[in-house]
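The complex appears here minus one protein chain, its other protein chains still in place.
So that you can tell them apart, the chains are marked A, B and C in the order they are listed, and the count of residues begins at 1 in each.
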Amino acid sequence: MIIIMDERGKKYLIDQKSEFQSDLGIISQEDIAKAEVGQSLITHLDKEFKVIKPNVNDFIDLMDRRCSILIQKDIGTVVAKTGLGSGSRVVDAGTGAGAIALNFGNIVGREGNVYSYEIREDFAEVAKKNIVSFGLDNIIEIKNKDIKTGIDEEKIDLVFLDLTKPYEIFENVYECLNLGGYLAVYAPYIDQIETSYRVAKKLGFNDLSIIETLEREIEVRTQGTRPKTRMVGHSGYLMFGRKL
Amino acid sequence: MIIIMDERGKKYLIDQKSEFQSDLGIISQEDIAKAEVGQSLITHLDKEFKVIKPNVNDFIDLMDRRCSILIQKDIGTVVAKTGLGSGSRVVDAGTGAGAIALNFGNIVGREGNVYSYEIREDFAEVAKKNIVSFGLDNIIEIKNKDIKTGIDEEKIDLVFLDLTKPYEIFENVYECLNLGGYLAVYAPYIDQIETSYRVAKKLGFNDLSIIETLEREIEVRTQGTRPKTRMVGHSGYLMFGRKL
Amino acid sequence: MIIIMDERGKKYLIDQKSEFQSDLGIISQEDIAKAEVGQSLITHLDKEFKVIKPNVNDFIDLMDRRCSILIQKDIGTVVAKTGLGSGSRVVDAGTGAGAIALNFGNIVGREGNVYSYEIREDFAEVAKKNIVSFGLDNIIEIKNKDIKTGIDEEKIDLVFLDLTKPYEIFENVYECLNLGGYLAVYAPYIDQIETSYRVAKKLGFNDLSIIETLEREIEVRTQGTRPKTRMVGHSGYLMFGRKL
Partner (left out) sequence: MIIIMDERGKKYLIDQKSEFQSDLGIISQEDIAKAEVGQSLITHLDKEFKVIKPNVNDFIDLMDRRCSILIQKDIGTVVAKTGLGSGSRVVDAGTGAGAIALNFGNIVGREGNVYSYEIREDFAEVAKKNIVSFGLDNIIEIKNKDIKTGIDEEKIDLVFLDLTKPYEIFENVYECLNLGGYLAVYAPYIDQIETSYRVAKKLGFNDLSIIETLEREIEVRTQGTRPKTRMVGHSGYLMFGRKL
C-alpha cells in the first residue's frame, strides 16, 4: 500500500497491484509498482502525483471506518502515560474498525504484539481488512471474540479498554499483565470512569489516576493570533492503573 | 539496567553488574544478574523487592536530569499527531538530559533512529550516560553540535525542536524531511510559536497547526467525584507542519 | 415593556401600548396594560400566555442586535472582578447594539450611570431604541461620539473598552477614573491585549491582569453524565487595571 497526493493536496490510498484511475488521469501499474517516497508519478493526462511516506494517520483518515474512532489526543495520552514503545505487548477491546489497534501496532512494531478483541463479526472483518491493507497483519491479531470470556494472552504491557462496562473484566486484566504493566480505560461518561476507578482500587491496581485532556487550536491571522472560536469540549475520560 | 520496587512502593534503577545496597538490606550481584520481571528479590534483612518491567517513564523519573523536561502530555501529542512509530527516523534539538530522545527512541525501536543535537557539552554528556543506561545507545545518537550549522541526516520522518528561535533552521528542516514528514515545534511563548508559524508558512510547509493541551485530573473520593483543585495551566504550545 | 411566553416556551417582547397578535391569537391592549408578573393572558383563540418578570438576558435575546455581542461569561467576569454594583458609574465603548450597556445599566440601577460611546450613527440609533425599550434610558446615555476625542465624564468606577486599539485612549481613561476605579479591556487577539498590558503598565495602572475564561457545559443523560462534545474555545481576553 502506498499513499499518493495530487496537485490539489488530495490523498489516495492505493494498492500496488493495479493501475490507478482518477479524474486527473491514469497511472500505470508498472509505475506504481516501483514508486518510491518523494518521487513523482505522471498520469496519461500529464498530471503529477507525489508519493508520500505512508503514515498511520493518513491511512486511518482514508480507510473504511464504519464506526466512530477515538480522537488522536487520547491515543497520544495513553502512549505517553504508559511508556508504550517498540516491542510492547498490547491487548485492546473493542476493536471497532481497528484504528486504535493500528495506532498501537504502528508503535510496538515487529518486535511487539497487539491482540485486539471485537465481539461483532462485521467490525472484526473490517478491522482485519484494514490491518492487512496497512501491512500490520504480522503484528496485530484481530480476535472476533467476547473479551469477557477471558483474555488468552500473558505478559502484557498494556490493556486498553473502550467498552461500556470495562470494569467487568478488570480481574482478568490484572492476571494477564506484566509486573509494571498498565490498564488504560477510555469512557465518555463520568459514571463509567468512577466505577472503573473504584473497582480497580479494590482489585489492587496501583498509581490510579483519571484524566481528561482539552486540546485547543490557535489561529495565526493577518489581524493577529487567537485560539479558535470552537473546540472539542469532551472526547472522554481516561483512567490508568498499574500492576505493581 | 533493571528497575526494582520495595514494599513501600519506592523504585530503584539498578545496574546488573554490582550488588544493591539500601536501608532495607543488600541484594547480591548474582541474584540481580539473573532477575526476571515479576520475580521477588530478598535482601539479607529478609525484605522483599519486586522486579518491574523497565518502562521509559520510570527511567526518566529516576535518571539524572539537570534540566527541566517537557511534560508527558506534550510528547503524547507529538507522537499522536505525527503518527510516529516503530522504524521512524527522528531528529531532535536541543537534547537536554535526553528525556525527549529517550521517549522517541523507545517508540522508534531498533529499526528506527533518533539523532539528537545538543550545543552544550555538559548536557550532551549527561544525555549520553542516560541513553547508555537505558540501553538505547544503538538507536539514539547524541550529537554535541549546534544544529544551526546544519542537519547531517536525510529522509527524516520527524524533526522535533525545543529551541529559543526554532524558525532559524526551518529551511534545513525542510531539506532533511521525507515527503510526508513532520516538523514539530515546542515553545512556551506565543510570540515564538507565532513567528514559527509565519516562517513555516512562507517556506511551504503544509497542514500547519498550532495547538495547546490542557490536562485535568479527576479525583474519586468517598464524598464524590470532582476535578482536582489545581492543574497545570500551560506547559507550552506545539506547532506542526508537514512537507507535502 | 413586558415579556410573555406561550405554551411552547417561545418568548415575546411586547410593548404595553398596543394589542398583541400571533399565530396563537390576539391579546387585547387592555389585558396587556394591566398584566402582572405570574399572571396568565388568554388570546381570542383561548391560548394561554404567561407574563414573565423582565430579565435583561431575555431582553437582549429578543432585541434588535445587528452586530455580534460579547458572550455572557465575559460580562460576568468583568462584574465580578471590578466589584461593579448598584450606584456605580460606568463608561463603555463601543456601544454596538447596546447589549453591554444594558447589562451594566441593569446592575448600576437608578443611582448609577452608564455613558456609552459609539462612533457609528446607525449603531447608536439601534442602541438608543433598545435602551428606551428596556426602560433604562434614565440610567444609560448613548453618546454618538468618537471616544478618542475625549471622555467627558469624571469620577468613573469602571471604563470598559471593546475597541480595535483600546490602548490609544488609556491616558484619558486614567484621568476619568476614581481612585480605586477599574479599566477593563475586551479583545479577541492576543496581540491587542499584550499591547494593552504594556501601555497600561507604562501609564501607572496597578493590579494588572489578563484572563481568559473557558465555559463548559455538562450534560445529564439517561446513560450518564458528561461534558458536552462541543464548546466555545475562545470569546476573547480580558485585561484589568486599576487606578491606585
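Just so we're on the same page, a contact is a pair of C-beta atoms (placed from the backbone, for glycine too) under 8 Å apart; a residue touches a chain by one contact, two chains touch by 3 or more.
Since the structure is predicted, the reported quantities are computational estimates derived from the model, not experimental observations.
Novice: Just name the one of C:14, C:75, C:93 or C:169 that touches the chain not displayed here.
Specialist: Candidates C:14, C:75, C:93 or C:169; residue touching the omitted chain: C:75.
Novice: Touch as defined at the start, partner being the missing chain; which of C:165, C:198 or C:230 qualifies?
Specialist: Among C:165, C:198 or C:230, only C:198 touches the chain that is not shown.
Novice: Out of C:13, C:119 or C:210, point to the residue that touches the absent chain in the complete complex.
Specialist: Here the residue in touch with the unshown chain is C:210.
Novice: What subunit B residues would touch the chain not displayed?
Specialist: Considering the whole complex, subunit B reaches the absent chain at 188-192, 212, 214, 216-217, 223-235.
Novice: Under the stated touch rule, tell me which residues of subunit C contact the chain that is not displayed.
Specialist: 3, 5, 9, 37-38, 50-58, 72-73, 75-87, 103, 106-112, 155, 157, 178-181, 190, 193-194, 197-198, 206, 209-220, 225, 237, 244
The rule is short, and it goes like this: only the chains that are shown with their structure count from here on.
Novice: Nearest whole angstrom, what separates the Cα centre of subunit A from the Cα centre of subunit B?
Specialist: 21
Novice: If I count partner chains per residue in subunit B, which residues reach a count of at least 2?
Specialist: Residues 190.
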